[in-house]
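Yeah, one chain of the complex is gone here, protein chain that is, but the others are all in their spots.
Should a chain be cited, it is by its letter among A, B and C, assigned in written order, with residues numbered from 1 in that chain.
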Amino acid sequence: MTLNGIDVTDFLTAMLATGLLRAVPLAIASLGDVFAQKAGLLNLGIEGMMLSGCFFGFHAAYKTESVVLGMLGGIAGGLAMALLFGFLTIHLRVDQVLVGLAITIFAAGLTGYLFRDWYGGQNVAANVRARSIEIPLLSDIPIIGPAIFHRQIIFYICWALVPVFAWLLYRTRFGLNVRAVGESPFAADAAGVNVIRTRYLAIGLAGVMAGFAGAFLAVADLRIFTIGMTVGQGFIALAITMLGGWNPWRIAAGAILFGMLNALGDSLQIVGVGIRTEFIGMLPYIGIMLALVVLAGKTQLPASLGVPYARGQR
Amino acid sequence: MANDALTPRPPLPDGRGGEPRVEMLGISKRFGPVLANDNVDLTLWPGEIHAVLGENGAGKTTLMNVLSGMYQPDDGQILLDGQPAVIKTPIDALEQGIGTVYQHFTLVPNLSVIENVVLGTKTGFRLDLGNAERQLQTMLADFALNTTPQTEVRHLSIGQRQRIEIIKVLFRGTRVLLLDEPTSVLTPVEVEGLFAILRRLREQGVAVVIITHKLDEALDLSDRITVLRQGRKVGVLDPETLAASDRETSRLRIVELMFGGRPSSEGSDVASGSAAPGETLLTLSAISADGDRGAPAVKNLSLDLHRGEVFGIAGVDGNGQKELGEVIAGQRRSTSGSLAIDGRTLTNQGVSAISRAGIGYVTDDRLGEGSVPGQSVAENAVLKTIGLAPFSRKFWLNRKAIERHAEALIEQFDVRTPSASTQLTLLSGGNIQKLLLARELAMKPKVLVCNKPTYGLDIRTAQFVLKTLREQANDGNAVLLISSELDELLDVSDRLGVMYNGELVAIFERGEFDVETIGQLMLTGRRATGVAA
Amino acid sequence: MTERARLSGMSLTPLVSSLVAILMAFVIGGIFLEATGKDALEAYRILIDRGLLSNTGLTETLKKMAPLLIASSGLLVALRAGVWNIGIDGQFMVGALFSAVTGAALVGDVPDPVMWIAAFAAGFIGGVAWALIPALLRVRFGLNEIITTLMMNYVALNVTAWLVKGPAKDPKIVAPQTRQIPLEHRLPKIPGSDVHIGLLVGLVCIILVAILFRSTVPGFMLDVIGRNRRAAVHAGIPVATLMVVALLVSGGFAGMAGANDVFGVQGLFKGNWNPGYGFTAFALVYLARLNSLLIVPFAFFFSFLLVGGDSMARRADVPTYFIELLEGLMLLCFAVAVYLERRWSQRTARAASSDPATTSLAVAGESE
Partner (left out) sequence: LAQDASPEPTISTAALITPSARTNLGWDQQGADGLDAAAAATGITAIVAENGGYDDITPALADLADEGAQLIICHASGYQTTCPDFAAQNEGVSVAVIENPDAVSERVADIETQAQEVAYLAGVLAGLTTTTGTVGVVVSGEPPTWNYMTVGFAEGLNASNPDAKLIYSVIGEAAYDDAAGAKRVTEQQLANGADIIFGMGDGASFGMIEAIREYNEANAETPAWFIDVIGDKSADYSDVLLTSVLFDYSGIYEEMIRNAGTDQFGQVYTMNVENGGVRLLDLPESVPAETADAVASAQASIIDGSVTVSAVGDSEGMHAKLAELGYE
């Protein structure tokens, strides 16, 4: 079947594949950020952590020619920024917005500078290729098969992380501590939860995931680094975390929604529906707002989001 | 159960003769300019109930927080079972068997009961709630709590939350239990239930510390009483003394320790005025309103308030009293019915219109909604009147007038604060309460709605507040007093209504007050006259 | 007297800690430069020379302050009221487009001052219009403005692109841009300087906001809302209305910053023109600890960095990203300095309570 000269099966497959792929880095970063936000850390540094993940992931991949080491490099890059964030906001109790912005600006400067200094600003590709896995039988299903069941390992890891993170948040002591610490740190402290440690772990996890998301872009997906390549995806991830009401399942849905709207925009251009590209370009953002109107109603932020905790202060 | 209160104090357990469980030696703690604890000693023996008394701001909470690891003392030492103890964090305290029920709630509102209870306990990484749940079920039943472990705490009433707080501490097994004003929010029956539990714990050798402003509670319950005053320990009544003297003597002794040198304003000069009720000031007709969770909280309630009367509202916490107060204040929308002030219908007109029409409202949530912690005392004093002369003209603030006004209120109501420009956070709870009351009264309201205005106040301050309310009525205004202190309601009200499940189930005229009937109504919504059959 | 004490406590220490932070950032940045084989001292010499000591540098630095001051003063209003306006960039673009179109329509037909006022008004309206949607979404559906204002930035990018490629485009020029306002109709220079009067507009905005919070009722109420929203409800303050107003006002100011750039600098609106002042404004307002007058020196410093840094990068052969790196370092060092300052004041003075600038977030964070 064809539409406007385009094979409909190919078209739908491509759209689904693209949408899911666009959702991956967002979902990864959001899943981690749930823990930061739930623990009371408003992490505007997420964009910087992601970018740092891109650069150091790429650098590690380029030097070692290994996807795994590249991913680890990215994770380390994100984590380093997160620990800096944690030290300043949790330990020194400095304003989170200030530190978050600082981290994002710093990471942009640092990665740009180093890329220029180490690579002369040349866009070279790392000699790596993330392996794809074809899941037998399932990958033969039309449309869904090639779009979902013949992908990179990291693609599967990403979506497998959703239940893992839901479990971590709702079914483990760590998750319980995180939820308590962001809501009322005083209460958690009084109950014997180590608020400081919990917050460090939470931001560490957020940094690991942001770095992972960045490395996904630069290592697994593109194999190159371009300056500023996250183009605001960290902030989008932050919004998706809120849109998803801090629930890993709903966050995954939010990321897919955003990815699919993006893919839909691309697809509309391909079939040539004659809608102006600018309107297509704003589709995902308007879609998110509409989704919020329809679904979420009130987003109730964790009560102590953005507030440093010091015992004995009132 | 109810008889428990009447049973004579049991003989002190033998353990008392051995090692003290806790010795706090020379504890000092300073907050900026305030010396909250000044070289305080406190000894706790296993198997005793130890009351710590003192007026607002005396440093009771601070002392307990030092023991619970919340605060680090600037000076002093703590011995546990004779050994120097390291209590750097609440975890240290909990691990050494010191459990605390804090004055300010320490439950996480959007976690479930069970999650709150297991929070911070040391079990595996995976949350396995099965065991805990069974144990909790029993305790919930023990505490007559009609809720499931899965209910989120924010859905519970304040009284229920208080009990969960205690359960949470007991759940971990404690050897030293600290309770900071646990009874302020409980009904008499709940208080009895709590006391029974405390006595049981005493039997088991737990050292219990209870902070309270209710002398009688302390005398009923405790084996030993320590009195603090302005951060210093001013006296201890040990079991021998308590046993040797009668209740009245002990009372006088304690009051003297707490307020010695100052005239005690105890006495019943708050008793109701006798003037015949005047014209109607506030009319509620068939008002209904929803609670925070959207369920009906006030149902079809009608009420007239007259000039010159104090109308008391009794009821177990969570029966719609708070919502009623908020509806009258314009802070909560009514879903049906109407509200008129001085004959003018002002249903759902919003806070400012209603306040302009002459209704004042003292909230029970002082820090959460009554005040702005980051601002100064002066700014808080004019929070509601900032738009009026002389505090502002047109758009422009008059800082001088604001400051002067605040200073006058501080003087008149004896608010203890370094200055009017001090940050409100630095005041103790009682002083904040005085400021809030002063703020409302300064607006000269025709109808003043007060929700638990004496919560957490020392006796003198509480008396002062009640007297002020009385005078307010005597001056030809009306007062609606919502309280969980039946005694003060009985003392001060001209009429007394009982709220149960959102309805006003009975109204008593002064003279008809009958504690038993009122108690029955509070608990069941019906009179247990035995006739109903 | 107390007010004075508060003010001096307010303005002196932050200034010291900022200086410390700046110094620390320069030192760390310098080590970084040396480690990568550059001449740090030479680079810094050029930076100061070009951004501050040269005539053109100083002029450009002062010019660049204008939009920062205007946008920051609006943002301050929002943040003090606990409203998170992340949408400064979008509001800037729409405001700039509105003012450019208005200016192009009026230029020559009306006296210049009338045109400027109309254009700034149009910029304000554009910014307000763009903030209105998040405001309505908040009031009608309770949607958190952090997300909606952020999303509106991307929408603005597309909407302005569409307008400037189509209806608002100067048909005589191929590139997507509005009709250019001739040089002689742009904002006049401040007498005796090469700096246009946008700088004065910026300073006036800051002063207005300072007065708003220091001595007016709405300012007082916004502060109450920002610090404890429930108390504001309790006190009968029209919370929803004022929060909407705060959001709209901050949008309007962002739009005026757009008008400033159109009439002071570019003379037109062009496609994809997004200078990204939002970030800088946030940093500024926070560095100033939500205190209006402190914004001025910080705006000056940022402006200096932007202007001098460009030159430094080229002349000292340092990647331009170094300036971003330095800015980030500055903010990070500032964070440390804030901490040291608090420690210090706790030990010496009586400030045992929490830093007010941090409590604001608590309040800001909760939505009703």
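What we mean here is this: contacts are C-beta pairs under 8 Å (C-beta built on N, C-alpha and C of every residue); 3 or more make two chains touch, one makes a residue touch a chain.
Remember, predicted model here, so these are calculated numbers, not experimental data.
Displayed chains that the missing chain touches over the full complex: A, C (touch as defined at the top). Only one residue from A:69, A:92 or A:227 touches the chain missing from this view: A:227.
Screening C:20, C:265, C:293 or C:340 for touch with the missing chain picks out C:265.
Considering the complete assembly, chain A touches the hidden chain via residues 5-7, 10-11, 13-15, 17-18, 21-22, 25, 116, 120-125, 129, 217, 221-224, 226-229, 231, 233, 262-263, 266-267, 269-270, 272, 274, 277-278, 280-281.
Although one chain is not drawn, its touching partners on chain C can still be listed: residues 50, 54, 56-57, 59-60, 63-64, 157-158, 161, 165-166, 169, 172-177, 180, 183, 261, 265-268, 270-276, 306-307, 310-311, 313-315, 320.
FYI, only the chains that are shown with their structure count from here on.
Chain A and chain C, compared by their mean Cα positions, are separated by 28 Å. Here the spacing of chain A and chain B, counted between their Cα centres, is 46 Å.
Shared contact sites, meaning residues of chain B that touch two or more other chains, fall at 373, 425. Of all residues in chain C, those that touch two or more other chains are 353-354, 359. Of all the residues in chain A, the ones that touch chain C in their complex are 42, 84, 88, 92-99, 101-113, 116-117, 121, 227, 232, 235, 239, 242-243, 276, 278-279, 281-282, 284-286, 288-289, 292-293, 296-308, 310, 313. Chain contact summary for the complex, chain B toward chain A: residues 65, 68, 70-72, 89-91, 94-95, 100, 102, 104-111, 115-116, 118-121, 123-127, 168, 373, 425. Chain C contributes residues 2-3, 6, 214-221, 223-224, 227-228, 230-231, 233-238, 350-354, 356, 359-360 to its touches with chain B in the complex.
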